[in-house]
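Let me give you the structure first, and then I'll get to my questions.
The other protein chains are all here in position, but one chain of the complex has been omitted.
We call the chains A, B and C, going by the order they appear; numbering starts again at 1 in every chain.
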């Protein structure tokens, strides 16, 4: 099989990660990579790690040409801009994987409250499938537009969805204390992203108002079959990549076999690695790979379950999951082109 | 005033930090620094940052001589060994500040359960005062032996004690998600402390069974005037110094003025900086200093209070607080020799 | 083709990197990975990044079985031990790639002076080929035993060999100021490798007496067709991976086309990326990949040439080059299984 793929807004870090994965993918030809600000520049001049590996230059976004020559288009644009581009491309007939938040919400009011904007194409929103591969695999197979989940949200949902669905935990006291590397902020000229300000530092930010909260809640409410609210508290780690979420929740029954719930839910899902009870994952076990590692431990004194979930924000949290979704959409092996091993070092 | 001070077990990182502070302290003469493993070596050969600043060599622990020539002795030994040394020195009449866990517990059963050892000198334990300077200031003034608190415990207790005492939060759903730099593990030849294994990594560890849990609980139970249990979940940050604890608890009354509670409790305490509501501290605001910064925010949707507390584990979490306690014991200005500003960079 | 491969001494970092590469190599079956200290343990228990990817356990080194079932054996042992193992395996008929220094020297006196030991099997030494793939490709094809070069030495030789052979630079004033990440020291429980001692630090070490000096000199003397000496000055960077060497030398002729010399020498060598004059490589362009990037600039005021050469010490500096050599030995595409892109992030 050969899949012609293009990337809109390819000069950021999720764009780089998509390029890296797609040029090594055995079934993909990368056709166009667009960028407004770096238009005309060689990709390998912006990212010299691609010297001798990628001859493409960033082009402008000619949607006619791109739609005509691409079987799939990845959108790596800011929210708002992404939906606008999706609309154009959708009408020209190509399939779309959108890495922005624009199509992640079934409830458009929630989207609009969260992102403080009106949705540019509500009619398209209902066609979109939420691209948490392991949960919506069947729907993704048939989707023409996939809304790739947020990085934090993937870490949280993968850990909590099976537990809520199985009624193993209470839905009313969930705390998600999440820690992310700085590539989560994207490629930015911003003093807040500088090494002088961040090396040897650590902080919480956006407590009580991070946008991923409502995305997590919409998805987990489905698992719960009733609305729920969670506390989601993000922190900024002095690392480049990776998210580790420590999740606190209350058990209905201390003796519930949590491992069995996960194993059952993820039996077809090779990218979700559930460790034995009491064994905890670490960032380095997953960074650079498309894996999520989940560990858990029961705090029996307090009747709590603590789940630790970690992934690479640029891979399973963005570009890797996007390619996984592409694989599903095109009916090829889900892990095709994604079998690189985590870094550890 | 001149205070003659000595340090037993001075070649570790808390020892180094004590040496750094004491040789700059205007009222202190540092007499002896002992080390079994580095005996005979110059301090500045082990720590060349002290080249031209410290001519002392590590000596053996001659308790007679040390007690005779020292007004105060700091013990920076492993638990067990520390109590044994304290016993000898106490009987020779010197004052003692113990940085180990040996005298931190009023309830010796809790100590013995936590540290899996019988206490070497229970009779001395009852004489010891818990050295959380801001809470036990009056008792420390008169103490002959002070048990310097743990690093994590200081961060947790400073944040929670006033709230529990003021009945602002429920005592039965407290979660302390704490993150520490690697100097918290001490100066160790251990693959788990290596840079190859830790740079760009992050992990949780000792979930549900970290020793500081019982220390926190004993102290907070006093504030609560009833026993309580907390979830304490430590994590290892890829930084050298600093602890940041994100603390989740349930409010009795959302409108309670939390800032007023802290301000009232800490009005005499210049090392505790409480920020305005919704403003959050960061590690770099405190590392290298003896300050604790506390920020807080209300999650009104969930009726929760989130408190972020941070400090430098080697300073306010160990050696700085030890010197603060020394100042209190000798009746000098509490901040004497401790007014260095946090690093930020 | 299927190549059965085994690794002796596989639990260190070069072992991990070999495992990572070989289990993804399309033509290789990894048979045995041995370790004395971790014998019996699952590889994925030591390196949980291999969870679900590698079911092997570390075994003891049964040379009969290993030689019988392996087409190639990689030795990742300390010097001395490596030659002893090589001798046993060689006599049983398997091919060998040795990552230690034991077979790197044609001149055994130099080896013995440098490593302060007598060579355990001089008779085998003469059969060994020095495994700098781009220089000894033809000999490697026919070799039964390949001595994989050192990490620093690869960075230096790749940059200087073509220039000396082409008589573009003087041989008597070469300075190699090299900086390496800490994985170069291996997987060690050593306070000198701890994160507390190394994060935010930088230092020179082994100035004038690093062992790689003599290895560089033996190779460059061949290029020079006369003995030469170099100053080699290593430094320790606070990063995990990567070597960057800044090399200073004197030009015979300022107008010499340096790029042409490199391009000519490396026209068949896809892993050597020579940048345009005045363009400089960075570590992140190569870490995680098997590439060397070389940049250069002329200091015309001083008639000097400055060459900057960088690579990943664990990949092109060790395990990647070892697999490249295996590919050459087995007559398959040199880059087979080695086409992963550098990390950049």
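We adopt the following convention: a contact is a pair of C-beta atoms (placed from the backbone, for glycine too) under 8 Å apart; a residue touches a chain by one contact, two chains touch by 3 or more.
Bear in mind that the values here come from a model prediction, so they are computed numbers and not experimental data.
The chain not displayed here makes contact, within the full complex, with A, B, C. The chain not shown here is touched by just one of B:11, B:70 or B:183, and that residue is B:183. Between the chain not shown and the residues B:13, B:202 or B:296, the one that touches is B:13.
Checked against the full complex, the one of A:9, A:150 or A:238 touching the unshown chain is A:238.
The residue touching the chain not shown here, chosen from C:59, C:82, C:133 or C:196, is C:196. Contact between chain B and the absent chain runs through residues 13, 16-17, 20, 23-24, 47-53, 183, 199-200, 240-241, 270, 273, 275, 281-282, 284-286, 288-289, 291, 293, 314, 339-345. The omitted chain makes contact with chain A at the following residues, 13, 182-183, 185, 187-191, 193-196, 198-200, 238-240.
For chain C, the residues touching the chain absent from view are 173, 175, 177, 179, 181, 196-197, 200-205, 207-208, 229, 231, 233, 235, 237-242, 244, 246, 248, 280-284, 287, 297-302, 304, 306, 308, 345.
The rule we apply is simple: only the chains that are shown with their structure count from here on.
Among the chains present, the centre nearest to the common Cα mean is that of A.
With every chain reduced to the mean of its CA atoms, the largest distance from chain A is reached by B. The angle of the rotation carrying chain A onto chain C, fitted on C-alpha atoms and rounded to the nearest 5, is 180°. With centres set at the average Cα position, the gap from chain A to chain C is 37 Å.
Mean C-alpha positions place chain A and chain B at a centre distance of 40 Å.
Contacts with at least two other chains are made by residues 200, 240-241, 281-282, 284, 345 of chain A.
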